[in-house]
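Some chains omitted; the rest stay in position.
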């Protein structure tokens, strides 16, 4: 864009836990962001090493050359950063969020530590005590299309998981308008391997994933906790859904295929078209001005290769007049719209910047 | 080979249309079959070329060295073969089946031409007239676990499609026992690219499939016709299901994840375990002696890499006590249990051979 960039000072930003796949992607996006100055990146493992050595792909991005990994020291980071991204494991993120929040920093957390409003649900799904229940009331769920206004002023943004993003954006408008029977919702998702992070476990070795397709986390994947929380809010009633994720041999990308029954029962034969039109209208109303939602409607079907490397979510839908059910399909890049891109989108909102900066 | 085989004469067999992925796999299996003599393989494209040149992988299998592709001439083939496999496109297979049947040959057809009992359904799903309606009454649907006795004496075996195999075997026992509500059935399947055949279309180029995941054929994939036919028979009532296939970047393998609701409604909380036990018992009763069905139960989940290269179907199941729904997951090699292996299994049955010959 040929914008005449104003003299606006740059926002100093740090990334704590920058060595995983989401962290790497965050660094890439922030280095290319015209109003951000990335002042610190941390990694236990790589502390002392230049960014260029650890992530050669990013070596010559503007200002990448002088960046070096450091140990995560909250005091030191507070001196150089205004906004802090946490790309840390569940349970660990809170340790850093607590002091940062106290020092008045704005925190964008990519872990699950602040996504759930109810600490008991956290305990149920994550198997350990919610690490900072006192901060939950501060946290805003970082789904810009739904919580944009709250994100503007939030001090703590809990960025959604990858599967939840791909499922919530298609479902929320329909549940808000009470178009689908919540009890009928079934989701099958397919994810690339980067969703598992840079974990050195046998299951994620090349030879174990290549030429392999497998369901996992059945029937109670952790992400159900935030998915059901947000669907319940949208529906105005408790929602429990069925969700089965599958691991497929790609680096990136998630497809979620969602099945649901119209709230009044199957829409068979000719009533199918009327319902379909209503769905289309609902999506148009909800998302037509959204910069990162692409409505494929009933013409095309999503394909991860069309969203990889972007912050878009592609959404398509079909009605089956034989069963009277609705099928919605979405695709995102799990590391961008499903993690780091969405976090930066939230940061843009929080700092009153053009929401697409760094993400086009 | 050192083995002193018993004096049993070998069965002379031909494969018409041996140049596609299923045809190649058929040839591989038949060449390794101790009681089969593969006497003719046909291909328009490769006629005149030695097998060893077209499929080097198979070049040194016993007797592969003298095999050569020929044009498909029914009269000539009838002279050298007793059983004939057709691995041809829909609509073309019937042209060869008709004269072969007249000449008293046993035909194992891998196309869809004889799978549907109702020619109108064929027309509806395949977009052209059923090519040989007069033969439909002769045809037996080649799913050995369900139709073994009929296959023994069938002259025409219509071998099931790949998706149908992965969906029918898990569902039929439960529908026969009226354990699932047929209207609740939803299936998401994931298939490797060989399912599309050796078609030179842009969609199946390496760079279009690699790092790509996509649903297709929504909402009315052709395979629904045979799936619903067989489920209806099992349930004793018309069954219409929801089915969404996805293309994933592997050469082989299908995973089908099937969702269904117990017929009396959701089995929540403690009643879930009782229902689960009943499902397990039903599968044990149906399949415990089946040589190619592996019941993973509630301990493991299927993974295509554990079935690729084999004629097995792996089936696992879980109950979700939160939703009261049943989740069944299966995995097969689409070219073997989903096509050529199953066809040979049928042939073994039809000729009263040990059902696993050539397939272990």
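Order of writing sets the chain letters: A and B. Residues in each chain are counted from 1.
Assume contacts are C-beta pairs under 8 Å (C-beta built on N, C-alpha and C of every residue); 3 or more make two chains touch, one makes a residue touch a chain.
Given the structure is predicted, the values throughout are model-derived calculations rather than measurements.
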Homomeric complex, total chain copies (2 given): 4
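Please note the rule applied: only the chains that are shown with their structure count from here on.
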Centre distance in Å when subunit A and subunit B are each reduced to the mean of their C-alpha atoms: 39
Subunit B-facing residues of subunit A, complex: 183, 186, 188, 190, 192, 208, 210-216, 218-220, 240-242, 244, 246, 248-253, 255, 257, 259, 301-305, 308, 318-320, 322-323, 325, 327, 329, 331
